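All protein chains but one are shown at their positions in the complex.
Right, subunit A next:
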Amino acid sequence: MTATPLLEEQLGVWYAQRLAPDSPAFNTGQVLFLEGRLDVAALERAVAMLGAEAEALRLRFDETPQRPCQIAGAPAPQLAHRSLEGADDAAAMAAFEAEARVPFDLAAGPAAAFTLWRLGPSRHALTQKLHHLIADGYANLLVTNRLAALYGAQAAGRDPGRPLAPLSRRAEADAAWQADPRRAAERDWWHARLDGMGAVGSPSGQEARPAGPWFHRSELALPPGVSARLCALAERAGIGWPDALTALCAAYLARFSPDRDCVPGIPLMNRMGPKAARVLASLVNILPWRAPLDPQAPLPDWLAAAGADLALLRRHGRYRGESLRRETGRLGGGRRLYGPLINVLPFEPCPRIEGLDTRLEILGAGAVEDMTICFRGTGVAGLRLQVDTNPGLYCAAATAAHAERLRAFLTAAAGAERLADLPSLTPAEHRAHVETRNRTAHPVPATTLAALIAQGLAEEPERPAVVFGDTVLSRAELDRRSLALAADLAARGAGPGTRVAVALPRSADLIVALLGVLRAGAAYVPLDPEDRSARSRDMLERAAPELVLAERGYAPDGLPVLSPADWPAAPRQALPAGPAPDDPAYLLYTSGSTGRPKGVVVSHDAIVNRLLWMRDAYAIGAGDRILQKTPATFDVSVWEFFLPAISGATLVVAPPGAHRDPRALAGLIRQAGVTVAHFVPSMLALFLDVPEARGLRLRHVFASGEALPADLARAFHERIAARLHNLYGPTEAAVDVTFREATGTETGASVPIGRPVWNTRTYVLDDALRPVPDGVPGRLFLAGRQLAQGYHGQPELTAERFLPDPFHPGERMYDTGDIVTADATGALTYLGRADGQVKLNGVRIETGEIEAAALATGTVRQAAAGLWQDAAGSAHLTLWAVPAPGEDAASIRRALTAALPPLLQPGLVACLDALPLSPSGKLDRRALPAPSRTVAARRGLAAGTETLLGRLYGEILGLSDPAGPRTDFFAAGGDSLAAMRLCLAIETETGRDPGLGTLIETPVLSDLARRLDRQAAADHGLGPVLRLPGAGPGTVIAVHPAGGLGWCYRALARELPGLRVIALQSPLLDPGRPDPQSLSQLAADYADLAEDLVPEGPVSLIGWSLGGIIAHAMAAEFEARGRDPGRLCLLDAYPSECWRNEPEPDDGAALRAILAVAGFDPEAHRDLQDVAAVLGFLAARGHPLAALPPQAAAGVIRAVRATNRLVRGHREPVIRGTVRHVHARLEHLRTGFAPDLWLPYCGRLETLSLECHHREMIAPAQASRIASFFSAPATHREAQLQTGHKIRTY
């Protein structure tokens, strides 16, 4: 029996299979229907001969510590027989598929199976199932054809033909290729070709995941007319139709990429030449194709170029994709070498069998990592399209939608001029996206905010309109004062078409000012009274207001200032006529990419729609008290200011500065009875953190300004009783245009921004303004009544961002520059920005503005601004700069202080010699270094899991020192083999196998440490069932000692070969669980659990210390239930009578039980008096129990006390079976406890005495002796027993 290492092409399959040992994903399967008279005996002989002939069918697979290998000598597969007579087609197919999905036992082999299904007297089906380790699609065909030839020989005496080539030929070919000098040239060619290739995406928009156990499949036929026209198109382009289909599929897939590019995987059969042709092996080689897309070129020209590029790829098709994946660092961590596979099989390979009609169906062609698009057929005559997907990335509906869309895409391509003309959606999807989802028409009167305010304030005039500290303005008073100011302003020249700047701090006067300006018919321009920067002066200058409402001393050059002290209390002049619906209501400045803020002009008509929608949607009325805390310069303030006036609600104005003080806000909300408030999500997070916010009750809380994390919504509902709503909208569309309630049950990273408000349309489009499919990131465009009129004084910029609406001729749509996705219901989710705009704490910042300001100071030669996220996840506005001669970070920062307001000041300035550029010469933002790079790199390993991983990474990667916290396992040279070794090492050290999948998803050391700690805290470490390392047919249940944890059995578990040790842990570790009533009850509960874990056969039990008492009681329970209790082994446990008169442990002693579980002497560490001290002690020694969360430590204390109490109330039952007792002799020199204390409670006693103390019983030093005592065969032992004597001592 020879074991040979796996070849490169097998290793990838092996590792993926090992990730999910029970997954059938790597089974290739097919069914061959046979019509006619079948000679079953001849077929049986043919299968047996094939098995004898083809060594690959007799392989098994295993791994040595060094590497996985294949071993010859497994039994050859025999033809199995099953009957499906009478089953209909669907039932038969279901049976075939079910069989195809049964995983192989690779360790036993063979990795091949043949089954003959009898469907009727002259109808049979032959299923063939080969593991992808030994066969690809072509090999399946080879096997079937060979089987057909052998059958022909057996059944009809035909020439059996030549046998399959020996497997050794494959290894020889591989060795020759590895040594071939051309291999290096090929490697260079591929590396040059992949140079600069960024992250490869997926149409699913998700990071790579291992293939699921099976796949979704959607299958369609292309209409014959379409396939014929596609063939004609390919002919015009001068390429084969398979290449044309491949190219068009790539163009389709590119529609799902944010960058509209695509790197599909192209499977090459790799079967040419004498060394490969007839070998039963998996040779298919999947290589990445960087598809050259040219949307504007004439379609035949582009197809010709794409076909030539595919031909080039094939010429370099010998270099293995697996090698490329490793060499380019695209292994694990969600990284890909290629996206979906495109596989065109331009033939219908149906094996011919002597005397029978045959039809072939492929059940599975190996794992689907992402998506596999497969065409089968002969071209002109017709094509079948199969889309298979990984269920971890796509749902069944998404799979079917891809098939439909791809068919629509190809149908359109058959008659299109250019790629650009092809739709990404089916016609039905297009209608749904553009029309159905935008049915938001709702009657809103053509009126003005000024008119609504007048109307609103006239109702219930005595009720309070504004509360600001001790100041209360009644509605009548607000009406009178704002009208008086309006008349005064009108007399000073303010009116429709003019602007009045308002630069007042938050106050009752500010409300009067805003209402006054609106009622005068002018648009208000809010400015921050504290901001005296050049930028603010520039904004004021460009707004060109008639006058400024501000405190005296706010000194705009040459502009008249009217301060609140000079405002009239009652109208002195004629009342103004007021504005018309199309007149501007306000002008708000937002950050501009060119370096100057831009002024957004919003009409009354637009804001009226927004306010009436909100009043209606949330039933805002007289009972509401709305908090005003948003600075007037941000558009959220607009509804805060005016909704109360038009709805009868009261406006509660927060003191200036309070919006930055969560405690003050919580107090204000509570004390003023606020029912409606707004928070930017990052502020909401701070707010929820303060104790004062807990238990607040409101009606509605609105979040907007940045993505609302789902976690935050959850936290909100845990702390605050209110409905939470996520709103979205740019200043350019009257505050908010989409809405969605956040219930805290959202599953994604952030809460969706939802659906459009009244009279509003949202479009998610690509760069060519085509609607994108659901789930695909696209640019959000807005249309409808709320659109701003444009940018004040900037018609070119207005034309650039407010485009003609292609779906509603004559209307406009606004390009938000925001990237969103839609789900199947049309609900939108915000993903990020398309351009350099960033958001910091809800404030919109154009990085271009900061860069322009930095360049203007003359202190930098080149500048790039952006957000940088530190290790803790906090974002910092950062400027990366190439300083001018003589300048440094400090001088640059000083210069910026004068140029920019505080909000736009970069928190960090990093000086570089040059800005990093991408191959195309553009700024490579991803390559910008961390601004405090040296500090980041110098961070040491945290105590506990990080320290452990640092050492293990270092050992396995062969580093001279422990790896640093940000070491990426794969980037640092780890491959799949090393990954497996790391998993084993982690398991050895911590008792928990992290799973190869975990490592592949989180290869960065500190991330992995966090994840392991989380896992330890969540499922593994503290749950009622702890599975310890080791595998085998048998199971031992280990019962926790007093502390409730089962971790103490790790060393023993490693010494029990062929046995799986499952430790039971106390439910008392979970603070929500009630104390059990009695130890017998606890034992009965554990017996239930053990029966679930071990459904049949004997249940062997081990218990250390008080765990032994429970194990004994469980054995009694099993005997009572008639279940074979298997072996019972008590590790230094004594009956409860020994404890009954002992004092119960206090909290300190109970706490130190953790030390005992960890293998330390609790009595030697009496100084450790609290949880932190004990955990600190363990952390300092790198013990995995240090990761115990503090609340679990509290659970340990509870478990110790409860278990001790139960023991004192327990009376041992008598069991018929044998107790195997291990005695810690040194411990009991003092106590006198002896094994024969158990004699009254068991049928027989066998003992082993060890020279150790009680706490050392679980140490690795004792494990092997206990293990052999435990596992020694019972029969052997019985033979040695003296009859009539109950005790046997070893």
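The rule is short, and it goes like this: a residue touches a chain if its C-beta (ideal position, glycine included) is under 8 Å from a C-beta of that chain, and two chains touch if they have at least 3 such contacts; residues count from 1.
Assume contacts and distances are computed from a predicted model.
Its record in UniProt calls the unshown chain "Phosphopantetheine-binding protein", which is the match among "Phosphopantetheine-binding protein", "Energy-coupling factor transporter transmembrane component T", "cysteine desulfurase" or "Peptide/nickel transport system permease protein". Considering A:Pro21, A:Gly73 or A:Gly238, the position touching the chain not shown turns out to be A:Gly238 (whole complex). For the chain missing from the display, the contacting residue among A:Ala108, A:Ala156, A:Leu312 or A:Leu1226 is A:Leu312, taking the whole complex into account.
The omitted chain makes contact with just one of the residues A:Leu38, A:Leu119, A:Val344 or A:Leu485: A:Val344.
Set against the missing chain, the residues A:Pro121, A:Pro181, A:Gly273 or A:Gly958 yield one that touches it, A:Gly273. Here one chain is not drawn; of A:Phe26, A:Tyr138 or A:Phe1177, the residue touching it is A:Tyr138. Panel shows subunit A; residues 138, 145, 238-240, 242, 268-274, 276-278, 307-308, 311-312, 314-315, 317-318, 344-347 of it touch the chain omitted from the view.
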